[in-house]
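A protein chain is absent from this complex, but the other protein chains hold their places.
Per-chain residue numbering starts at 1, and chain names A, B and C are given in the order in which the chains are listed.
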Amino acid sequence: MRYLKLPHEKRREFLIELKGYGILYAPVSISEKNFDYKKVDDVDTIRFDYNRTVLPPRKYFFPPNETLFKFDKKDCRLIDAYEDPGTFVIFGMHPCDIIGLRVLDSRFIDDQPDTYYKRRREKGIIIGIDCLPDEYCFCNIRDADFADRGFDLFLHELDDGYLIRVGSVMGHKIVDACDHLFEAIKAEDISVMTRKEREKQAMFQHYENWDNLRYLLELQDSHPLWERESEKCISCGNCTLTCPTCRCYDVQDVPELDGNGGKRIRFWDSCQYREHGLVAGGHNFRDTKLDRFKNRYQCKNAYCETMTISYCVGCGRCTQFCPTGINYRKNLMEIRGDE
Amino acid sequence: MKQVKISRPILVDHVARIEGKAGIEVMVSNKQVSSVQMNIFEGPRFFEAITVGKKVEDAVAVFPRICSFCAAAHKITAVEAAEAALGVEPSDQTKRLRELLYIGDYIESHALHLFFLAFPDLLGYHDALSMAGDYSDTVKAGIALKDVGARIQSVIGARYIHQENLLIGGFGKIPGKAQMGALKDELASLKSASELASDILINFSNWKELDSPRLHLAIAPDDGRYTMYGSHIHASSDTSFPMKDYRKHILEHVVEHSFAKHCRYDPGGSKKKNEPSIFTTGALSRYTLNKRSLTNRAKERSIMNKDHLDPSNPLSNNFAQAVELIHYIDLAHNLASELAETIDENERPVKYDPQKGGIGAVATEAPRGLLTYLLDIDGTGRIKNADVITPTAMFLPMMEKDVGRMAQSLVDGGISDPSIIAPKLETVVRSYDPCVSCSVHVTTVK
Amino acid sequence: MMQSRNIYDTHVCRVLRVYPLTDTEKLFLFRFEDPSIGMNWRFKPGTFVELSQPGVGEVPISICSSSMRIGFFELCIRNAGRVTQKIHSLKPGDTVGIRGPYGNGFPMEKFEGRDLLLVAAGLGMAPLRSVFLYALDNRWQFGNITIINAAKTGPELLFMHELDAMRDIAEAENITILQTTTRDERWGGLKGRAATHLDKVNVDPNNTAVALCGPPHMYKSMFEELMRRGFDPRRIFVTVERRMKCGVGKCGHCNIGTAANWMYVCKDGPVFDYYDMISTPGLI
Partner (left out) sequence: MVETCSVCETRKPVVGVYALTSCYGCQLMIATVEKILQISEAVTFKSFHMLTSASSHGKVDIAFVEGSVSTEKDLIELKQIREDATVLVAIGACSIHGGVQSWDQGLRDYPEMYEKVYGNGEIAYEGLAAKPIDHYVKVDHYLPGCPPDEREIVYFLSTFLFGTYPERKERPVCHECRLAGNPCILIEKGEMCLGSVTTSGCNALCIGFGIPCIGCRGPTPYDTASFDALAKEFKRLGKTREEVLDRLSIFGSHDRRMRQMVEKAYGGEK
């Protein structure tokens, strides 16, 4: 791997450089306490200290709302309505989100690839940045606290700049094009980085090994926790909609007034809604809030074979953005019998 | 002389192209109109009663639902009554944004009334949609005006019916400079369209049968600007009273044939000659009392067409609305231009304590005329007492008089066919631009 | 398998014939508008297509014709809601969009050389018809065959007349056709649930592949009954239904299982074997 150093005073210039590759998306503040990825015009609005964004970066590859096809009833043909976003740069992705995106890849880019996702995925340049865990983070348990691939460049903060890992051909191209901004790595940079890594590790609040969790979830199906916690749930869907690896979607045809044309759209769905498991005739395979509540815990803790980790990357969104304060990590620990 | 005999009453089941459900019933016996009733079938909704005991924030969210055509008027007036009660003083920017929002309501409401409800009548169509074939430019201009009014309200109020982005003390979110800039440009492009309504009305003269002097009530502008705000209500009888005392001067009472109440004006004072009397309110009244304060373009128009603005004839109300359209497009343009430069998107609503309680009475000019709110808030921030009087309730008695006048003169002229008389009566009603659901809101529970 | 570039894109198919089967089900015969696609389009019994009517929506439907017939296919569709109602109004010459086939289908290769027992209840006859017709078209590869078709009433028995008409030739070919109803006083034939007629089958439990399709509540009793009679659980297969929007393991609606065994009915199914069925919570 190639390593470089970006001094702090060159950061701004580097960001402006990045804008040259396409639209730049980065975390900005959207309210008093929340952050989200937004299109950035002024690089000074970028927040390097954000904890997590409300929506995960998947929104750029798998938009919350998207038109799949246009159609004309007369000839029954579907016309691909993919809109090429052009090359774009996502700056500031944390390791969990980078890994989350790779988890999504495993479902969307398989032997029957989702062409919409895939085409966008090829357009996105990903610049990662290291982070410091807060009380909601448990990516360490999920093996998602360090991204070893899935980015073009990755920035580790040093005292006076960033240590950059170059992760792709695109990454090489980017740094080559502005090599005057970078310096070579020195021995003390490496020791600063290792020190920071240690500090980060020390900030995590839990260090269990959850390998047996999948089986415990199955075995603990009648644990009293399920009743107790699902009763608090307001079925808002926040936990799934903010999850970086959730991917359920619904499809709807929206006809036009002319009686012929229209479009087929898809939009994010959530397994926390009644409709999710409903079939014609009114039978529902997940009829109660309790069923739906459990379903998410099962799904998120299933094993993603291509990534050899669980579908949950431990980003903490589903807990932070649950209006009724249902704590997902704590619940899992209770299922495991941890205190 | 031909014998005129009408055995059945002249009936209009459902007056079309007005907001709400109302009928007209005119009884004629011996060639004399013996009774005129505007029958209002709209069910009562008891706004003043159901808001009692509710938190003032919830109540002001509900009041605009009295009426969709003037939801902004209701929302603003209710919010300001609450502010008056609680001693909240909103920022200048808030006031200006509210005024622009209110103007948006005017533009939309007047454009709808003139182009969609009134013109089909004058031009001989059932509706604006069928008129669109022959008068495509007219209808398009009407739509464009209505749209800009709606857009102003959506940008500031979140949407153009039941604007939720309007709170006691300010706004949830303040529109950006770019949005204001876009409004400004759109308004500038509609200046000539705003004259179209009066161009059309010039071709139609008032029906002389309806001429009759009448009492007009309107808010007097405080700062010489012709708007919906002001601290005093003036009457064309040269009396006036502070808006907050409206309950002493505008008296409501129940009538048998309608869910809407009727109003009278009591100028006060001891003299017996000042008996409470029926009155009218609305664009014509505003014009009659405040015409000096119109913008130049609107003023010119009105001076050129004095005949169409006869205060004694209700049909003039249409022309007065057309003049106001010109006036308010100008005013909105000025306000939007100013806000596009100065607006501070980060201004937060003024903080207030709903538990302070108090009484606030406010009157504003809604598109259809005077609108008054009185909110009495208790020490827990809940409504103790609410009173709303809407323009339609105020002018209903006058409207019935005019319908009677029209019917009488047609009967006098030997016309006996109800199917000829009825549409004429509808035209009279429509000229008032009545807002029936507004009128049935309804009244105070003691 | 044909793979269009955009997996959600459909091929235009034309309705050739519409046969009313029952009050609520119709059988549709389709042909690909583009013959070159039609000639290359192959499917396995037990797989399904996504059938779409632009402007209305898309629904998963099992293919119910024989996979040996090329260029044509049949769908048996129940009028169950928005999309299927619209499909029911189609007439010969009208067009629909089709993508697929999807799903694993029945492992016909594992069935070869064995007797076949097909048990269908209600709409379950649709996917099993495909298995049955396939077996008829490849008669020499299979031993004795029994098909049990069950419904509440006679008029609701899917393909009742078709199966009836086959009875004579079937007998000659060692095929037993049993049609039974559970709640029809006027029905002259067999009565009772499918499981009650297992003594009438002509297959050898030791060497039989079983295919089941019916409402979820039928499986438990059916399994018990089959097991009691010595059928080998490794050779019992079931096809199930779930909500689906994509058919290709993406939209998430058909998910089943637990964290230890997470599956999608559209990709990992809709055909499951006995062990999947009993070990996957929520699958039955």
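In this text, a contact is a pair of C-beta atoms (placed from the backbone, for glycine too) under 8 Å apart; a residue touches a chain by one contact, two chains touch by 3 or more.
Predicted model, so just to flag it, every value in this text is computed and none were measured.
S.K.: Taking the whole complex into account, name the chains on display that the unshown chain touches.
M.R.: Looking at the complete complex, the unshown chain comes into contact with A, B, C.
S.K.: Can you say which of A:Phe88, A:Phe146 or A:Tyr273 touches the chain missing from this structure?
M.R.: Checking each option in A:Phe88, A:Phe146 or A:Tyr273, the one touching the absent chain turns out to be A:Tyr273.
S.K.: For a quick check of understanding: of B:Leu122, B:Ile161, B:Ile202 or B:Ile359, which residue touches the chain that isn't displayed?
M.R.: If we include the chain that is not displayed, B:Ile161 is the one touching it.
S.K.: From the listed residues B:Asp58, B:Asp134, B:Asp222 or B:Glu341, report the one that touches the chain absent from this view.
M.R.: B:Asp58
S.K.: In the complete complex, the non-displayed chain touches which residues of chain C?
M.R.: Touching the chain left out of view, chain C contributes residues 55-57, 82, 85-86, 89.
S.K.: If you put the missing chain back, which residues of chain A would it touch?
M.R.: 30-34, 36, 54-55, 59, 64-65, 73, 231-238, 241-242, 252, 254-259, 262, 267-268, 270, 273-275, 289, 320-325
S.K.: Touching residues of chain B against the unshown chain: what are they?
M.R.: Those residues of chain B that touch the unshown chain are 14-21, 41-47, 49-51, 54-55, 58, 61-62, 65-69, 71, 112, 116, 120-121, 126-130, 132, 139, 143, 146-147, 150, 158-162, 164-165, 167, 171-173, 254, 256-259, 423, 426, 437, 440, 442-443, 445-446.
As a convention for this text, only the chains that are shown with their structure count from here on.
S.K.: Roughly how far is chain A from chain C, centre to centre by C-alpha average, rounded to an integer in Å?
M.R.: Here chain A and chain C have centroids separated by 39 Å.
S.K.: Can you check how far apart chain B and chain C are, centre to centre, with Cα atoms defining each centre and the answer in Å?
M.R.: 66
S.K.: From the mean C-alpha coordinate of chain A to that of chain B, what's the distance rounded to whole Å?
M.R.: 53
S.K.: Please set out, as single numbers or ranges, the residues of chain C touching at least two other chains.
M.R.: none
S.K.: At least two partner chains per residue is the criterion; list those residues in chain A.
M.R.: none
S.K.: Where on chain A does chain C make contact in their complex?
M.R.: Interface residues on the chain A side: 68-69, 71-73, 75-78, 80, 107-108, 110, 112-115, 213-215, 217-218, 221, 247-253, 255, 262, 264, 266, 269, 271, 276-281, 283, 285-286, 295, 297-303, 310.
S.K.: Show which residues of chain C lie in contact with chain A when the two form their complex.
M.R.: Contact set of chain C toward chain A: 3, 5-10, 12, 52, 54-58, 78, 80-81, 84, 95-97, 216, 241-243, 245-246, 248-253, 255-262, 281-282.
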